[in-house]
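Mind looking over this structure? Questions follow.
Only a single protein chain was left out; the remaining protein chains are all shown in position.
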Amino acid sequence: MNTFGTLFTLTSFGESHGAAIGGVVDGMPAGITVDMDFVRSEMQRRRPGQSAVTTGRKEADEVEFLSGIFEGKTTGTPIGFIIRNTNQHSGDYDNLREVLRPSHADYTYWQKYGVRDHRGGGRSSARETAVRCVAGALAKLALHELGITIQAYTSQVGHIALENDYTKYDLSLTESNIVRCPDAEKAREMEELILKVKSEGDTIGGIVTCVITGCPVGLGEPVFGKLHAALGSAMLSINACKGFDYGRGFDGIGERGSEQNDQFVNTENSITTATNRSGGIQGGISNGQPIYFRAAFKPVSTQLGEQTVLDIHGNPQTLQAKGRHDPCVVPRAVPIVEAMAAITVLDYYLQYKARLQ
Amino acid sequence: MNTFGTLFTLTSFGESHGAAIGGVVDGMPAGITVDMDFVRSEMQRRRPGQSAVTTGRKEADEVEFLSGIFEGKTTGTPIGFIIRNTNQHSGDYDNLREVLRPSHADYTYWQKYGVRDHRGGGRSSARETAVRCVAGALAKLALHELGITIQAYTSQVGHIALENDYTKYDLSLTESNIVRCPDAEKAREMEELILKVKSEGDTIGGIVTCVITGCPVGLGEPVFGKLHAALGSAMLSINACKGFDYGRGFDGIGERGSEQNDQFVNTENSITTATNRSGGIQGGISNGQPIYFRAAFKPVSTQLGEQTVLDIHGNPQTLQAKGRHDPCVVPRAVPIVEAMAAITVLDYYLQYKARLQ
Amino acid sequence: MNTFGTLFTLTSFGESHGAAIGGVVDGMPAGITVDMDFVRSEMQRRRPGQSAVTTGRKEADEVEFLSGIFEGKTTGTPIGFIIRNTNQHSGDYDNLREVLRPSHADYTYWQKYGVRDHRGGGRSSARETAVRCVAGALAKLALHELGITIQAYTSQVGHIALENDYTKYDLSLTESNIVRCPDAEKAREMEELILKVKSEGDTIGGIVTCVITGCPVGLGEPVFGKLHAALGSAMLSINACKGFDYGRGFDGIGERGSEQNDQFVNTENSITTATNRSGGIQGGISNGQPIYFRAAFKPVSTQLGEQTVLDIHGNPQTLQAKGRHDPCVVPRAVPIVEAMAAITVLDYYLQYKARLQ
Partner (left out) sequence: MNTFGTLFTLTSFGESHGAAIGGVVDGMPAGITVDMDFVRSEMQRRRPGQSAVTTGRKEADEVEFLSGIFEGKTTGTPIGFIIRNTNQHSGDYDNLREVLRPSHADYTYWQKYGVRDHRGGGRSSARETAVRCVAGALAKLALHELGITIQAYTSQVGHIALENDYTKYDLSLTESNIVRCPDAEKAREMEELILKVKSEGDTIGGIVTCVITGCPVGLGEPVFGKLHAALGSAMLSINACKGFDYGRGFDGIGERGSEQNDQFVNTENSITTATNRSGGIQGGISNGQPIYFRAAFKPVSTQLGEQTVLDIHGNPQTLQAKGRHDPCVVPRAVPIVEAMAAITVLDYYLQYKARLQ
């Protein structure tokens, strides 16, 4: 199941060390100008090797669009695109041919499909998320026409967490530091922690918070297509994501119902809510308030140094990890979270428009 | 979007105060004996009015199967069923005709569809989950043939939380107390807290933990159909669910990668993992270990007593809540979590079997 | 797969001799007044026993709506409905318990599902189409708001065929005779043929032609969701339907391309076509002209009198058919063709509306 969405869909393909990764975006509204600089900048945000807190691995990540765009605008037909894998030295991975790396997908893929593509994770590699960033950039271009914005940021690394909710920060500062945290002081602490963990050859997890503004009232298709269920599914499909909540989420379970009520108020002859503890969604349908949610990312499993692992015959092998991994995936997850949110919201916007009048 | 699943699907219909709620289960394997006592007992677990910690509202919840079962066994054709609403005194709700209850779906449904069904929540009522319990019971009967078990329990109410993970409890004790917590001492504390909150006319949230055992290696359809993404979507579609995580989830983000590694071991000539921090899923595919996840439920919004709210014209109204609500939805959410997990796992099991040989 | 459609969907359930048949219509636009007399009249058109050319079998066919309608209008939530089977004397079918009726679905259902519901066809019975007529009536009510009309008629029975295309007939005359043919003289011939075939205990096939007017330009989702492909799939899902074509269809293959060209003309400052050989669809997308297509129905297999058949053990058995079947299904297929066309067109209309602006 490599297709995501109902009306606006992304079909993704590609392994980390095959010829290319790529995708097909279907249901893209016609007549949207494709700002190639914007698409590239979105991919740049996800790219490995962009700073000291990410992997040192280099990927060129040049996207080539093959269809669905004519004279600079989308045509409404499917947009096929590819990103060549420039670093395909599969020989580099010969030592992994029979090795099962712990807490990776090596074992489960092998068992499910009966074959092994041992080259750097194959299909389960996070390299696949570059495809999502391309589709997300296209979705953002369409959402831009509607005044819908999507902005994510790092809200926690290890135990270093922002103390306030999104309303207290200037999110335009997010890109001003390499951990993508809008609080400069916390960003420094997070960066220090990541560098410390990196120096130990280890990894650390964290949280990305995402805020969506400008949605009309009415996005969401109850009861199984609740907007937050779709966002949750989108986030949980990202590599290393282990949890999702929205509104007061896990933090709100110790509160009383009376503390979480969002009273309606009549402002300028329009009904809105005085507070937004619900997270912009009620009964699975957007209520016009900002939508906010969190995605939790684990410390990834790749470890530096030598470890004893099993091979596919069940025999112990010594694995010397090469260590071109991210000590913390969270900074690079920020644009991926935004991309999947954009894809989801555009899909739901189109469903919302599917009415008689 | 009132259909859930790909090969094993539930299509749900019905409002809390219409003639009936019901559903259609499609893709049910043929030849399964339908144990009606089991189906009824599963519905009984969800039924309102079952204990002091749930709503006092009474619902008969008699299910009538209309098709797909012949001489006691499933036939492979769709199973239609209905549950009559015996309590349809819509007159009781006349005071709500134009009122927008805070943090309910009243406003968003009205705006999305342009019509109001003001009777007790209409489609957004949790009464709809009775339908899921019927489908879940059918799914469990099929999973039983495969040796797959699904067991959920209350792991937190307010700030009262179990201190250990599922491996430390005898889950067969879950049904021995009214909060459905396998730790008798904690259960008592939770019960006291709920009764206190109830006496104050307020509500409190909590967490349901769910454990799935017996899954073969290979359930899950990367990259967008990862097993945990499907489980997350299933849980988040349940009323009042605000969050989902699996494995070490949100709690694991402060840990190091080296602490989360699940080393492979060769036991009885079979490869397995020494620990299960991944939560039974790696790369989106089940690895044969128990799958465990959590679903967070908010304190629901219905409040006792008088409050000032807005009506659909934006004018203030005094709302006198009648209070037949749950002070804490978590105990009754336990069987619903199990039902949605069972539906999801059976659907993925069938997809897993869709192979050439 | 008992769900049809993408945004406007029908999920169908029920066997001919179970407790009830029924369905769930999801995606019904909100705010449509449900004219119950119209719904009943549509079901009446399909009902067995309505004339000398149909089966003498009686079915009450009373539909009960259970949800999705409030104070006479649709609410946008799923519409569940059931039709009780009043004639459930399964004892009548004991002689069929192990018998495989030739050219019926007895053998294939038994082999596929491993179980037998021998009572009158079970799920494969054409009784299921009553459910489609209910959903079709709802779809027609929505299409009526858009000025889209759907009208089918009998254009051939055996070798007696209308000589002209739909433009030459007054389709409002269709219901004025029991074979549902707008040409009174041909209708008489068809009726005579059916009665003759009936008197011989045999059956005969025929063709239903359907005309859709008022569609805007733009319905259809190439390349796999071409409007005619969806209509074809809809028709071929009807019992006994063996073929589908649209526009000049099978009859046009002997013509030259120059004979089939539909030249564009500029009429009242609007571009339209001078002729309509394409059948209202070009490149899979409606062009604003009337859409017309044909559905071919076989002579059904039930035979009067005694025949030797096999049972499930492969042994010969004497089968004495009771003969309450249609000598020609075509007159009763007319409303079913319309229903499936209406469901398809409404679904595609909603997809067509799913645009940014």
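Remarks
Letters A, B and C mark the chains as written, and numbering starts fresh at 1 in each.
In the analysis below, a residue touches a chain if its C-beta (ideal position, glycine included) is under 8 Å from a C-beta of that chain, and two chains touch if they have at least 3 such contacts.
Here the structure is a predicted model, which is why all the values come from computation and not from measurement.
Across A:Pro48, A:Gly122, A:Gly205 or A:Gly232, the residue that sits in touch with the chain not pictured is A:Gly122. Across the entire complex, the residue among A:Asp26, A:Asp183 or A:Asp245 in touch with the chain not shown is A:Asp26. Residue C:Tyr109 is the one among C:Phe8, C:Phe81 or C:Tyr109 that touches the chain not shown. Across the interface with the omitted chain, chain A contributes residues 1-3, 9, 11-15, 18-24, 26, 30-31, 64-68, 70, 73-80, 82, 112-115, 117, 122-123. Listed here are the chain C residues that touch the chain not shown: 1-4, 6, 12, 100, 102-105, 107-109, 111-112, 123-124, 128, 156, 158-159, 197, 200, 202-207, 217-218, 220-226, 228-230, 232-234, 236-237, 242-250, 252-266, 269-271, 273, 277-279, 281-287, 296-303, 309-310, 314-315, 351-352.
Touching the omitted chain from chain B are residues 6-7, 27, 29, 77, 142, 145-146, 222, 349-351, 353-356.
The rule we apply is simple: only the chains that are shown with their structure count from here on.
If each chain is reduced to the centroid of its CA atoms, chain A and chain B end up 26 Å from each other. Centre-to-centre, using mean CA coordinates, chain B is 39 Å away from chain C. A straight line joining the Cα centres of chain A and chain C is 46 Å long.
Multi-chain contact residues of chain A (touching two or more other chains): 6, 222.
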